[in-house]
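Every protein chain of the complex appears in place save one, which is left out.
For chain A:
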Amino acid sequence: MAMRDLVTGAPSCGEPSSSNPLGALANALIGSSSKNQERLKEIPTSVSTSSNGNFLGGVEEPLVSLPGSEFEHPLQPNIQGSQFFQGFRSADQNRLADAWDEIQRPQLPFAHGSQNMTNIPLEHSRLQPDLNGPPQQVLSSFLHSFVNSSHGGVPFRPASLPLLGLSEGDKQCIRDRSTIMARHFFADKSEDFIHGQVNALLSSLEIDNHVRARGPVPGRYPELEEYWNESLAMKPAPHVADGWINEFAQNRVGHADPNAWVQSFEQQHGANGWASEFEHEQSQLGMIGQMRGANIPNLAAMEQTRMLAHTLAQNNDPKFQNSKFLQFVSKMSRGEITIEENQFKPAVSSGDWAAEYQQQHNGGQTWADQFAHEELSRGPQGWVNEFSAEREQHGSVNNEWVNEFSKLNVNDDWADEFGRQVAEGAFGETSADGWAEAYDEYMNEQAALKQQSDASRGVYVFSDLNPYVGHPNPLKEGQELFRKGLLSEAVLALEAEVLKNPENAEGWRLLGIAHAENDDDQQAIAAMMRAQEADPANLEVLLSLGVSHTNELEQQAALKYLYSWLRHHPKYGSIAPQDQPVSFYHADVARLFTDAAQMAPDDADVHIVLGVLYNLSREYDKAIESFKTALKLKPRDYSLWNKLGATQANSVQSADAIEAYQQALDIKPNYVRAWANMGISYANQGMYEDSIRYYVRALAMNPKADNAWQYLRISLSCASRNDMLKACDSRNLDVLQKEFPL
């Protein structure tokens, strides 16, 4: 059977029982029994017997007297209004009965009242017209991912789908229903976010965005709706890039197996032709993209599936972590599943066709690499620029919208809300990290771009214009730079390394550490997750992930990684229960590590983890104790000094913290994080001028440390240096360094 038939739902596919490989796959993976696929029985098109009347016995009132019916007909002037509500108010329920009786008297015969009831035609004609829909399981798991994206409120990043052969009616239906439902799932999110989610779903299903959907709820901000529609109408058509995917999909289904495609392509273009063809395609697309703001991220479907899996894995809900769908997506993203001979199979090796291509042509770059290299090295920035340009073109509309928005005082509302959050959280028990993060989130939600932002959680964002791409040994170079403390340079070199060798766990790990030391936990987490993927048992990676998630106040994720660290540790693996728990309780994990510390009191790592754990539970005294113990064993570990300092700062011992940071900086002068932390400690003590100097110093070393920019801004305000806010907002380091020398 041709592949196309299978995936498009050609007649043979009408019976999704066994012949649909995607269905079979979903069954195998999601574990839903094949009973789900039970064929619907033949639905009769006519009914010979009738049960008319046999159920009417219980009806007490003759139908003609059913109240309310008269309103479908000209209203009789003599009908009295109900006194129901007077009845309510007087609590005299008998009035209602009176009212009812009164109404009953002037009975109206209705137009159809005389109809012989046993002759009402039964409705058979529209019965179950087509049960042969699209291959249900494909769609099912796809829609599943859409629905599941609501759990974490994460942007929905669909993978591209095979052609499904949806009818226009189906598309309309998907569009309308998913729009209405999305408003329920994403109640906390902005209308933009909801549209982003739904549009992501729709464009992947190749559903035309122009089909008019059910608008947003009127009544909430009806004035905004108009502007929303206007701005929507001005948006560039989103499907330019999809064309490529369509074409690709068509090519793919046109051949029975992936190899055939590759071969036939090679026949046409030679072994290296593919890459150049791809480049060619890309440049064409790029041109279109420049004109219309193409949705480039759609192209890297695999990468996105991976991101989706990661993002989903971040959700703290244990149920979610158990989600079968999540497992499905993870397997997909790791290429453990592939289409082969019309069957989904767990891949023997790395799986997807790109990898297969690579295996056959060792030495040639995969298209993914090529893509990453070409696109990501200069892509995201370019894309953002394009988008900004696009926005500028439509600036009038946007401004108008914003103005209108301010008029409605919505801005004030959120400003208030923000103020309230600051008052409650900023300098209280939650650490500065916490509220900066909350602020970030809030800002992100407000930003219309959010759903397309590459910088969202779990996605590694590569730098543009990387001079180390093409370097013969970027890893070695990166290690050297890292050792020298040139963190930003090291990041570039290591990025070049992982672009070249995406499976190099060490490259990703060091990249993650460089980011962590550069005070960028988001990128650190993204890199570490890639490292963990390449080497799931790497202890250093697991520990770093635990620490980074602790910094981001993500307890469940942090506990998960710290627990994994224990499990994979050769010495302590036996302590951990074999089956991984569904959810992690702090006390349980802490107990395991206490056991481990008793087993091996001289292992600094265990004490470090304990320190991190106590930070999670905010038992700072214990945490300080653990770190101090570890420092006795590892006095030259600058990151450990930094951890001690951060913990002391959190437990309101900022003066001690500064000492610890100083230790860290003595060992490693270019330790951006310690500089920034030093600034926080001064700020905590109310020494804002001092804190500014440290922030500026940290930023001079790594201008990309977004958190530090925000801290700096706060300190400038607190120190009444509003004159420098402009320099801060425009990130003008020259001015700042001149003004605040250290």
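Operating definition for what follows: a residue touches a chain if its C-beta (ideal position, glycine included) is under 8 Å from a C-beta of that chain, and two chains touch if they have at least 3 such contacts; residues count from 1.
Basically, contacts and distances are computed from a predicted model.
The listed options are "LSM complex subunit LSm2", "LSM complex subunit LSM3", "Proteasome subunit beta" or "Peroxin-7", and the UniProt record of the chain not shown names that protein "Peroxin-7". In the complete assembly, the contact with the undisplayed chain comes from A:180, out of A:180, A:652, A:725 or A:742. Interface residues of chain A facing the missing partner chain: 32-33, 35-38, 40-41, 43-44, 47-61, 63, 66-69, 71-72, 75, 79, 81-82, 84-85, 88-89, 93, 96, 99-100, 103, 112, 115, 117, 120-123, 126-131, 133-134, 136, 139-140, 143-144, 147, 150, 166, 170, 173-174, 176-178, 180-181, 183-185, 187, 214, 217-220, 319, 322-323.
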